[in-house]
Each structure stands twice: as structure tokens, then as C-alpha cells.
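To start, I am sharing the structure in question, which I have written as C-alpha cells.
With one protein chain held back, the other chains of the complex are shown just where they sit.
Entry: chain A
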Amino acid sequence: MMINEAEDEEKWLAEGIAGIQHNAFYMHRALDSNNLREALKYSAQMLSELRTSKLSPHKYYDLYMRAFDELRKLEIFFKDEGKHGVSVVDLYELVQHAGNILPRLYLLCTVGSVYIKSKEAPAKEVLKDLVEMCHAVQHPLRGLFVRSYLAQISRDKLPDIGSEYEGDDGTVMDAVEFVLQNFTEMNKLWVRMQHQGPGRVREKQEKERNELRDLVGKNLHVLSQIEGVDLEMYKETVLPRVLEQVVNCKDDLSQYYLMDCIIQVFPDEYHLQTLETLLGACPQLQPTVDIKTVLSRLMDRLSNYAASSADVLPEFLQVEAFGKLSNAIGKVIETQVDMPAVGAITLYVSLLTFTLRVHPDRLDYVDLVLGACVKKLSNIPKLDDSRATKQVVALLSAPLEKYNDIVTALTLSNYPRVMDHLDNGTNKVMAMVIIQSIMKNNTCISTADKVEVLFELIKGLIKDMDGSDVDELDEDDFKDEQNSVARLIHMLYNNEPEEMLKIICTVRKHTMAGGPKRLPFTVPSLVFSALRLVRQLQGQEGDIVGEEVPATPKKIFQLLTQIIEDLSTVPSPELALRLSLQCAEAANDGDLEHVAYEFFTQAFVLYEEEIADSKAQVTAIHLIVGTLQRMNVFGVENRDTLTHKATGYSARLLKKPDQCRAVYACSHLFWVDDQDGVKDGERVLLCLKRALRIANAAQQMANVARGSSGPVTLFVEILNKYLYFFEKGNQQITGAAIQGLIELINTEKQSDSATPDSASDAFLASTMRYIQFQRQKGGIMGEKFESIKL
């Protein structure tokens, strides 16, 4: 059916075009022979093609344009009185004899154009006449086009200020009056093209109506171009008249289009000054009009206007733009109860953008907008519309981007309330946005109160929210989240120890709620934050005598103990061990022997009871020994206990080579190169000898298990250690002992069961080179090394 219709239309259009061309041909002949009568006759016939009702707007336009082009030629002919001999006044009367109204009007307008140009009559009178006569065509499509023709030919002949048509007989007011009248009539015609009817028909009609809308809108454009239309005239005459028509036509398609047109076509400063009038029209429009989009576009325009230059900002204040806009929005949302969430929120996003551009310093305004949004969101259950959610995220991101400083956003009391209305997933997305904003801008959050607010905002990341299932979350995403939180902790800082301690306690309070999954990520950051504070206080010690000072290293160590204990819920013994050792060292630096001892105890207990993996044990023992080696705060008894434990565990590692290395590492526990460091030569040697025994045992085991002994690397390592202490002046280590060890190594290498190994060969070779080098040094060192006979 539809295809046939289209085919028919093509046929009719073709017929119409043919008709026009046919008559145009004869019209041209008449023009050439200066035959006015014939010219009028054929032009009238030609214009009769426009009387058709069979064409859709799109096709009718095609036909119209052809007629339009032909009429231009006719106009030229009309203008040249010499050719046809009739005065324009008479011509004006003559064309009214055309048989049918439509051709009559087109011809009249064409002559009218010449008439006005001739100045034989005032422009205003001719225009008035024409615009009223067009009233005779009430068919919507035909009427629209003929009035459009009138608008086109009159465009450059309006009595605007500075135009040649201005004068006693024509003022700007007349021009405006003319355009307004034409506009009003055109809109009425347009509205009459109802788009009622069943589905497909209605769609088609709506489409057709839309194709014609620019014809109507053009008039507004013309009005905006009239020089004489200043703010005063716009305010007093143009806008009220246009709005009157918009409201009275009671047609949603027209209202939406025209409101938007007004906003786009007239200057922004006009809108500012007529804001009340413009907004006042909104509640009077049909309820089906998408007023929120209109308002959004208005606010976007005004936002851009504000951004264009700082000079315009006072104007906004003067007209109380914010107040008027937020009231208008409030009313719209109130009256349109069925407006979906996304619509309302989009409005608020536009208003917020506006506020941030125009009144960036008015945080109270920003908060108001957020508050209004909260109110709207409270009336709906949790958002599940993804578009609405996106808008909320846009709403929340706008202040962050504008202020580049999360601290400002933290002062907006409604900010967290808006976040509360997000679903868990989006809440976390927003939390990440906030964290990223902080990291990007290197923002420092410097009070416990602000930290409190911040952690409230990002609580979706810090702990399990109701309804969310941590297990559902992708592991990598979860890690990213938690690592972000861990990094964030370093941005929370205050130079003032009291406040810093408060911050640490606040963070702890929140991170503890995170549960075993999150603690391994957050605890280390918190611990090191606290250790930095300890170091700061240790640096200041001495200045704060006698005052009631809550922030002391001791207090912080107590807190640290508890924090590390939290890890037992995970459990995370390796991490806890490392952190305990860090604390021990810090306590050592602060001369707190008991505290340091407690931390070592904690570390040993973790080692004994919870670290079973042999590789993990090797690292753990090295960390314990390495830390202990640096301790200078311990008295003899405590030190002995701890070294005894350390060496004991070293010797009990699973693999012999690991045992060997750990034990000779322990030798350093008995020799500290400091001035008052322990230098127990005997016990050093005991360790090294023990290591040697283990290395031997390892060789024998290898022989038995594999049939050949392993590389002599361990022996060479021990040899190096002998040399180390020999150099440092350990009397128990003699040149002879070293000699013996070298011989032992060589014997091992040359034995039948030895496996050649280039690495250990190279190691031995470089060690021997070192001995040579030392011998050649001369002086005391040289002498010493001379005692090693090679």
C-alpha cells in the first residue's frame, strides 16, 4: 500500500513539475515579447500547480522551489515598467484579477516586492496588506508555503532602522508587527496539521509536520536579525507576543520546537534579562512537552555564556538567575510526577554545570542543587536505570573536576547523601573517581574530620555494603580497588603530630571494618604512615617535656601492635612478621628496649607458629637476623635470648644449604662494626665452624643421594666469611685456619666424586684474586694477608 502511495506521489510530482515547466515556457515567451497579459496568464496557470493537495511537504517543497525560481524572472519583468508599460500601482491591482486565490496571492506578493522597492507606497502598508490577504488560504500546507514566500521576498524590505524603507511611514515597530503576524498565522496553520490517528499514520504525519517546522521558525530568526529589536523591544513586545502564541496554540510539537527556537535564536543576554518571563511560560505548556530538555538547553547556553567572559558574571547575579532557574526546575519536577529519574537528574546536572560556571564560589548553591537531587532520589528506590546512574555520576564528578580539590567537595553536606542513592557497583565507581581525583591533583587531606567524611564517601570500597557480595567481584578489580585505597592513605597527612595521630586512628577505625579480605592491602600503608610519625616524633624528642601530649612514640607503638594483630584474622603471618620487625627497628631507634623486644617476640611467635613454607622460612629468618644484627638497644640478656633463638632456627631450616647460609649469616650477630658494638670473636668462629659442619654434611648427603658431591660453593662462601672477619680483626680467625679451609676446598674439588662447576670455580678464583690483592696492598693489611700461605 505504502509503496503504491509513494509511486503515486512521484507521478503527481512529475506531473506538477511538467505543468510548471510547460507554463513557464510560455511565460518566458511572453516575457521576451513584453506581453504582460500573456505573462500573467501563464504565470497564473503555472502557479495553479501549487494548488495541489496530493503531495507530501517534502515533494510540495520541490514544486514550490521551481515556481519560486520562475517568479524571480517574472519579478524582474514587473520591475521594468518600460517593458510592459503598466505602473506598479496598477499592476498591483491587475494581478488581483487572477482567477484562483493561490496564484493571485503569489503574484500579489511578487508585485508587492516590486511595489515596496519602488517606494511608491510605504513598505508598512504593502506588507500589512499582503500579510492580511494571505489569510484567505487556510489550507495548512499551501498556506504555510505562500506565507513563507511572503517572508522570503519581504526579508530585505523591512523598515528596519538604518534601512532605506525606514521613515515616517515605516518604523521598526511596523517591521516587527508584520513578522509577528506572519509568524502567528503560520504557527496556527502548522498546528492545524494535526498528528492524530493510528500508529503508522500518526508517525507519518508527525514526520511531515517536522519537515515544515523550519518554515515557522524562520520568522523568529528574522526577528532576531532585525537591528531595531533591542532588549527593550524584545522584552516588551517580541517575547510576550511570541510566547502568547506558543502557549495558546496548545500543541506540544509546536511548543517544544518554538521554545527551543527562542532559546537558540535570541542572544543569551536577552534570555538573562527576560528569564522570569521565559521560565514563566514553562508551566503553562502542555504536559507532554519535554520541558526538561528545553530547560537543560537553556541552562547549557547560559553556562557557555558565563564561561565566555568574566564580565558577564555580575549580570547573572543581578537578575538572580540561579534562584529563578532552580525554582523553575523545582516546579517542573513537582508538576510532572511521571518524569523518569533520568529526566530529573539530567536537569540537575545542567543546573549544577550552570552553577559551577556562574557561581563557583557559592558552595551553598552547589549544595542546594545536590540537596534538591537527594530529595528527588529519596522518592524512588535504588536507581537501576543505567542512564540515570550515569547522570548521577556526572553530577558528582562535576564539582570534583571544577574544584580540582576534593577537600572542597567534602564540605558539601549533600554530596554523601547523593552517593548513598547509587547502587553498590556505581558507588564504588564513584569512589574510585574520587580517589583518582585526589591522586591526580596530589591533594593532601589534612584533618581527621575531613578523613572521616572522605572515608564515608568511599565506604563502598572500604567495607562490604549491604547486598553486595565480595566473592562476586572480579579478583583483579578488587585488587585495583584496594591498592587504590592503600595509595590513598599516603595522601592523608598533617605535619602536626596530634592531628596526624587522629588521622591514623580514623583510618584504622574504617579499615578495620574491611574484613580479612581487605586488611592485607590497607594495613601496611597504615603501619608505615604510623612509623613515619614515630620517626618525626623521635626527631622532635626533647621539646615536649612535661606536657600532656597524647602523641608519643610509645602510644603509637601500642597502636601498631594492635594493627599488626588485626592481620591474624586474615591470616597473614609473613606480612605481620615483616611489619613487626619494622616496628622493632623503629623502637630500637627510639631507645625503647622493651617495646623492641616485644616486637621481636611477636615476630618469632609468627615464625614458630605460622610460617611453615620452607622458602618463606628462609626469607623470614634472614629478615630476623638482618634486623637483629642492627639492634643496639638490647641489654646482654635480651640480646642473648634473641640471638640464641635466631641461630637455633637458622640451623633447623629444612634444606642443608639454607641452614648453612643462615647460620653463617648469624655470625654477624656477634660482630657489630660500631664503636661499642659487640665483637665476640669466639662466637663468630663457632658460627662459622657450625656452618662448615653443615656444608660438609651437605656434601656427604649429596654423595649418598646422587652419587656425586655438590659444588663447593658453600665452602667458598664460608671462606669469604672467614676472610671478612679476619680483615675486621677477629683474633680467633688465623691465617692458618684460612689456609686450611682453602686446602679443604681444593681437595673437595679434586676428589673423584666432584662435579665440575664453573660458577664455583670462578667464585673461588675471584676470592683468591682478592686475597692476592690484599696482600699486595702492603701495610698492616698486606702483612695480615701475608700470613695466609698459598
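The criterion applied here is as follows: a residue touches a chain if its C-beta (ideal position, glycine included) is under 8 Å from a C-beta of that chain, and two chains touch if they have at least 3 such contacts; residues count from 1.
The rule we apply is simple: contacts and distances are computed from a predicted model.
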Legend entry - Undepicted complex member, UniProt protein name, chosen from "Vacuolar protein sorting-associated protein 29", "1-aminocyclopropane-1-carboxylate synthase", "Aldehyde dehydrogenase domain-containing protein" or "Small ribosomal subunit protein mS39": "Vacuolar protein sorting-associated protein 29"
Inset, instruction - Return the single residue from A:626, A:657 or A:681 that touches the missing chain. - result: A:626
Inset, instruction - May I ask which residue of A:578, A:656 or A:690 touches the chain that does not appear here? - result: A:578
Inset, instruction - Just the residue numbers, please: which parts of chain A touch the chain that's not shown? - result: 439, 442, 479-480, 483-484, 486-488, 490-491, 521, 524-525, 528, 531-532, 535, 578, 582, 585-586, 589, 619, 622-623, 625-627, 629-630, 665, 668, 673, 713, 716-717, 720-721, 724, 727, 758-759, 762-763, 766-767, 769-770, 773
